[in-house]
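If you scroll down you'll find the structure; I have some questions about it.
Omission of a single protein chain aside, the complex is shown with its protein chains in their original locations.
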Amino acid sequence: MTDTERILLGHGGGGRLSRNLIENEIVTRFGGKGPLAGLPDGARLQLGGETLVFSTDSFVVSPLEFPGGDIGKLAVHGTVNDVSVSGAVPLWLSLALIIEEGLEMNTLRRILDSIRTASEEIGVQVVTGDTKVVARGQCDGIYINTAGIGRAIPGLNTAVNKILPGDAVIASGTLGDHGMAVMAAREKLTLNNALESDTASVHRLVAAVSQWADRVKFMRDPTRGGAAAVLGEIVENSSFGISLREESIPYNPDARAVAEVLGIDLLHVASEGRMLLVCSPDIADSLLQSWKKLPEGAGAAIIGEVTEEAGRVVLETQIGGRRMVDIPQGELLPRIC
Amino acid sequence: MCLAVPMKVIELREDRTGVCELENIRYDVDLSLIESVQLDDFVIVHAGFAIEKLDIEEANERLQLFEDLAETYREDV
Partner (left out) sequence: MKYIDGFRNHRTARVITEEIHELAEQAGDARLMEVCGSHTMSIARYGIRKILPRSVRLISGPGCPVCVTDAAYIDAAVELAGKGIHVATFGDMLKVPGSSGTLAGARSEGAHIHVCYSPLDALRIAAENPSEQVVFLAIGFETTIPPVISILKRAAAQNIQNVSILTAFKLVPPALEALADDRDVAVNGFLLPPHVSAIIGAGAYRGFVRDYRLPGVIAGFEPLDILLGVRDLLQQLAEGKAELVNQYERVVREQGNRIALALMDHYLKTADASWRGIGTIPGSGLVLREEFLNYDATVKFGVSVQGGKPDMRCRCGDVLRGIIFPDECPLFNTECTPVSPVGPCMVSSEGSCAAYFKYSR
């Protein structure tokens, strides 16, 4: 009992439906070997003696401007973060704009200024790009694609197969702020102090951990699908599992309140300026302290550990119960990044 | 879908709607199903409607009961 095969909104949700699409249609065509293998955030490429990291992302967030950021800032942070968590220093960005006829020039200017400010702060350069305009009604304001190139940090080559039971799982700060901030803005849930997106660059967090390069096993930024999607993917088909402690997971109280009202699990919600990291237990505390010294890592916490319960992510709940954390299925929150 | 959250009434309008608050979120809520709502009342909100008032005294008593029970919990058990 299926509908005619068509793309559904869920295919873009970052959850299972998205993964199925990518595995069935993209990987089958473009190779499961080489840089695309394992679908990393950034492809590692050898050029001469150097290792470069190359990544791309598209941004369709609605509304275009939201508390804490806008689609421009997001477009810079999103790709820079993909490059950073692949263990590289981000250097160059491309910027492609698809603009809807009728978009106010001032809105475009604000977005472009945002892109400039964000890239200057990070020290990454916009070096090439493209601009297209489509007729009214065809792309909802503006869609942006950015691609980024970075230079790999020596020694910092994470791989899921390095993860061992006993390793620590660390979050760099509160989870799910971005998705909730966008939803609150879109649903016009006004807040007394507006809930702000956490959009930020994680490149300094990555730089901070490079001193422990060989003991850092895994890094990723939990965007679409949230922490649940990231952790669920790494335990799938692995010999290990992950156990999280609900009381240790940092959440912004306002984000929690929005999630309560909308009936949403924050573990499924995107952050755009956070990292999840898995490392050897012996360096976990030092790593945590190094993150807490940075403003973007002030809320960092050890949220769980790697277990021998293969293939499962489990949560010890606030009341002492236990349940699974699953990869979200479909379009939980459309158009949040 | 049965989802319902307790929120505080912070604004009342003539057309029997109002604004409710949970933490820092302000939410437009239809109050037409509740008798005599007043500012600072707590209501249970479902699908954009207040479906009942939360009796604060009862709620506080219950919270106190839970806290008292928590006191009896000994770590070594």
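By letter and in written order, the chains are A and B; residue numbering begins at 1 in each of them.
We take it that a residue touches a chain if its C-beta (ideal position, glycine included) is under 8 Å from a C-beta of that chain, and two chains touch if they have at least 3 such contacts.
Not measured: the values here are computed from a predicted model.
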item	value
Residue of A:121, A:236 or A:326 touching the missing chain in the full complex	A:326
Interface residues of chain A (partner: the chain not displayed)	1-4, 6-10, 16-17, 20, 187, 247, 253, 256-257, 260, 262-263, 265, 315-324, 326, 329-330
Absent-chain interface as seen on chain B, which is shown	1-6, 22-23, 30, 32-35, 42, 44, 46-49, 51-55, 58-59, 62-63, 66-67, 69-70, 72-73, 77
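The criterion applied here is as follows: only the chains that are shown with their structure count from here on.
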item	value
Contact footprint of chain A on chain B as seen in their complex	3, 5, 7, 21-27, 45
Touching residues (chain side chain A, partner chain B) in the complex	184, 189-193, 195, 253-254, 256-258, 260-261, 263
